[in-house]
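Everything on this sheet refers to the single structure shown next.
Shown here: the complex without one of its protein chains, the others still in place.
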Amino acid sequence: MSEKLLNAESLTVHFARAGFLRRSHPVKAVDGVSISLNAGEVLGIVGESGSGKTTLGKAVIRLIEPTSGRIKFMGIDITRAKERELRKLRKHMQIVHQDPYSSLNPRMRIVDIIGRPLVIHGLVGSEKEKRERVAELLRKVGLNETLLFRFPHELSGGQRQRVSIARAIAPMPKLIVLDEPTSALDVSVQAQLLNLLRAIRSELGVSYIFISHDLSVVYYMSDRIAVMYAGKIVESGSADELFFNPLHPYTKLLLSSIPQPDPKKRIDITIEGEPPSPVSPPPGCRFHPRCPMAMEDCRKVDPEPIEVEKGHFVSCLLYRDKA
Amino acid sequence: MTYSIQESRTDEVLRISGLKIYYKGDLGLVKAVDGVSLSINRGSSLAIVGESGSGKTTLGHAIMRLLPYNAVIAGGEIIFNGRNVLSLSKEELRKLRGYRLTMVFQEPSAALNPVFKIGSFLKDVLKKGKGASMSESELKEEMISLLRKVRIPSPEEVLNKYPHELSGGMKQRVLIAAAIANGPDLMIADEPTSALDVSVQAQILKLLDELRAKMGLSLIFITHNLGVAAQVSDQIAVMYAGKIMELAPTSSIFETPKHPYTSMLLKTIPTIRRELKKEGLAAIPGSLPDLTSPPPGCRFHPRCPMAMEDCRKVDPEPIEVEKGHFVSCLLYRDKA
Partner (left out) sequence: MSGFLESLLTPQNKMLLRKLRRNKNVLLGGVLVLIFIAIAILSPIISPYSPTSGNLSEALRPPSSNHPFGTDYLGRDILSRVIWGARISLVVAVGGIAISILSGAIIGGFAGYIGGAIDDLTMGVVNILLAFPDILLALFVAAVTGPGLENVILAIGVYNFPQFARIARGAVISVKTSDYVEAARASGETKSSIFFRYVLPNSMSPIVVHATLRTAASILTAAGLSFLGLGVQPPTPEWGAMISEALYYLDAAPYMWVFPGIFLVLTVLGFNLLGDGLNDVLNPRIKD
């Protein structure tokens, strides 16, 4: 049996909110979510703001501490791993943030920004070797090595995001969490970066967790996709299964909300309302107040994931007889 | 109305000609808008599409005369209802804005004063225009009907709420209500859905489209998203580096794009198609030019696969290749 690269079970992340005299209700950003990832696979996580997708992505690599649940990475239980142990494993798990303007240390030169992971993990012996490796990485992400001694503010948004990618691939990780890596960029730059990320993946065999609110981008990048709503995964499956045979009413809503670049395909949605506050989500199924198919039970029963077809899971009472 | 003579003669709400707006920057003049001409008819909707630095936002804000202090109007005119907005006095402008000419912004939270209830905000807007002589109860009725128009559930309650008690989508609806309150001649929407989630964006786009049809609203919609533009416009102007590259009916832009930039831009948008995953996304090589010293000739030529020798030298003029379809590209100069 092949070991999964990453296996996160019943992961929960609650944020305690500041309360002066008493504890107030925590924000349940992620509430009992399980995901797994094979080596070399791309898992897309799609959801709207407040769905918990970014929190989930950061929690599985322990940049945010999970409240409960279990995470196994490369066969090692890292849920309670100590700082020192974790630091060694960080070589294998990296992140690229959304905002290229805040994810690079403004007081470091590009050579050091990309070179730090190499130095930390002892992958280069000398300053000269570091410079050579960084120059190579710059070329790999499509940047000119003349940028070596520049500072981040001298670079455009697209260039900075390439630097972020170079930093992430520097220690040859097994997993990179890509947190909306192209959302802050223009479409023409986005296309360049998505293609770069695909090329890097096929060259290095690295796995991605690709987080985005943009369904088309997630579809383009992912092998499997999980749809999140209010801290839970409502549906997951292969990219094609999920987008060409969506089962959950929320997935269907999302898909029909995409403004198509085609004036003949006008948006026609009937679902109103907005996602609930993560402090006090509705009882039962969290989507029921907006769901056109909602039944009496949806207010009471929190639906469990049901495997409707092989690898296609949906958490919706409409499918409970298929369990 | 002193300027109704011209208004009656033409169906044109807005005509911009030869507009140039530069910013004084640390590294020299930034040519944000550099010779833009367009017009918009009553009841029609124009989307201005472009990437960052294309000048679309500057153009939109110039129509409202909402430009930062380091902006210089280097030429051209903006004729709104027969009068040049650029030469109006502050007093005349004040009478125009929020009344004949309105705007909806990207960040709904930033556009609402947090200390006023929705009711008093809308009342202020109405009193400026058609609510000037209304009684309190008439005003309230008018506000409720406005909120209904923008599909806000339980409008009576919302009037008594503060902005922070509303979600982003609801705030944007309130701002749209304010923008249509006095039956404006033109509404400018600057990326009104970019800060919203997809499902909420879809609702707002649908709403704007409805309002446009029902109220005969003229709309200028500024967006970076061609998908959004497709949903709300009759015409699209594609901007690049301060210039309009192509201006055409929306269907023509998507079906028969003429300018190489437009057709390449269309191919960079990911869509949910199986073939796309296999073929890969087309990308435009290179990056946006530095607007303090834009490339000579056609500004797109350094990135254009069709670039010819002349493209480095000649700045292309708009050519009407089909009725209402303008393209600024030397490939079409024999059609002029």
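In order of appearance the chains are A and B, and numbering begins at 1 in each one.
The working rule: a contact is a pair of C-beta atoms (placed from the backbone, for glycine too) under 8 Å apart; a residue touches a chain by one contact, two chains touch by 3 or more.
None of the values given here were measured: they were computed from a predicted structure.
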Sole contact to the chain not displayed, among A:Arg116, A:Arg198 or A:Lys252: A:Arg116
Listed residues A:Thr55, A:Ser103 or A:Ser216, member touching the removed chain: A:Ser103
Positions on subunit A where the hidden chain makes contact: 58, 61, 63, 83, 87-88, 90-91, 93-95, 97-99, 102-108, 116-117, 120-121, 151, 153-154, 164, 167, 171
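Basically, only the chains that are shown with their structure count from here on.
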Subunit A and subunit B, separation of their C-alpha mean positions in angstrom: 33
Residues of subunit B that touch subunit A when the two form their complex: 51-52, 151, 153, 167-170, 197-203, 205-206, 209, 224-228, 230-231, 233, 250-251, 254, 264-266, 268-272, 274, 276-277, 280-285, 287-288
Subunit B partner contacts - residues on subunit A that touch it in the complex: 48-49, 156-159, 186-192, 194-195, 198, 213-217, 219-220, 239-240, 243, 253-269, 271-272, 274-275
